[in-house]
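Let's look at chain A:
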Amino acid sequence: MTTVLDGEQIAKEITEKFPGAVVSADKAAVVVMAESLYQVAEFLKNTPALDFNYLSNLTAVDYVDYFEVVYHLVSLKHNHSLVLKTRCYNRDKPVVPSVVSLWRSADFQEREAYDLMGISFDGHPNLKRLLLWEGFVGHPLRRDYL
Partner candidate 1 sequence: MVIKTEPFIINIGPQHPSTHGVFRLRITLDGEVVVDVEPIIGYLHRGIEKMGENRTYTQVIPLTDRLDYLASMTNNFAYVLAVEKLAGIEVPERAEYLRIIMAETMRISSHLMAVGFFLNDLGAMMTPVLYMWREREKLLDLYEMVCGQRLTYNYMRIGGVSHDVPEEFLPALKKFVAEMPRFIDEYDQLLAQNEILLARCKGVGILPRDTAINIAASGPVLRASGVKWDLRKADPYSIYDRFDFEIPVGTVGDNYDRYWVRMREMRQSVRILEQAIAQLPAGEVRAKVPHLLRPPVGEVYGHIESPRGELGFYLVSDNSIAPYRFRIRPPTLINLTALKDMVIGWKVADLIITFGSIDVVLGEIDR
Partner candidate 2 sequence: MTLLQQFQLWLVGSWPGWVAYVVPAIVGIVMVLVFLVVMVLVFIWYERRLLGRFQIRLGPNRLGPEGIFQPIATAVKILLKEDVIPAKADKVIHWLAPIIVFVPVLMIFAVVPFGQKAILADLNVGIVYVVAISSISAVGIYMAGWASNNKYGLIAALRVVAQVVSYELPLVLAILGVVLMAGSLSMTQIVASQHIPFLILQPLGFVIFFLGTVAEMNRSPFDLLEADSEIVAGYHIEYSGVKFALFFLGEYGHALAYSCIIATLFLGGWQGPFLPPILWFLIKIMAVFSVIVWMRATLPRLRVDQLMGFAWKGLLPMAVINLFIIAAEVLWLSEITPWLMVVVNFVLAGVLVLLWSRLFTLGGGRVEV
């Protein structure tokens, strides 16, 4: 059975390495600051005890005050999982660092988040629209689109 790791525990470990990165943590998820997302992700991937080498799902949610990008991480060896989140408060030009260089599965999923939600991923090699055609104006999955 895949153990869901306790968010508070992991938040403690992250705060030891990167003080100030964690915004909040509860049993379900760990929320980190957008600026330190890449370092935290790298730490989670490269630490042997955690070894999160499988990015199962990357998605974005539009809570009207902020955008939240959600990462579901899994470790195949230890069979445990974690939910990592980051928030972005800028409505007009939301920017989040890209994790493509760590996990290539983020390639298409970040493009889709850009396409449908409008969040730019800094460092993505090919950030173009995926599902909608070039020249489409707007980002349909936002709450204020239609």
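Convention: a contact is a pair of C-beta atoms (placed from the backbone, for glycine too) under 8 Å apart; a residue touches a chain by one contact, two chains touch by 3 or more; residues count from 1.
Behind the choice of candidates: all candidates are chains of the complex that A comes from, given by their letters.
In this text, all values refer to a predicted model and were calculated from it rather than measured experimentally.
Engineer: Once the contact definition is applied, which of 1 or 2 turns out to touch chain A in the complex?
Structural biologist: Contact with chain A is made by candidate 1.
Engineer: Hey, which residues of chain A end up touching candidate 1 in the complex?
Structural biologist: For chain A paired with candidate 1, touching residues are 1-2, 28, 53-57, 59, 61-62, 70, 72, 76, 79, 83, 103-105, 107-109, 116, 129-133, 140-141.
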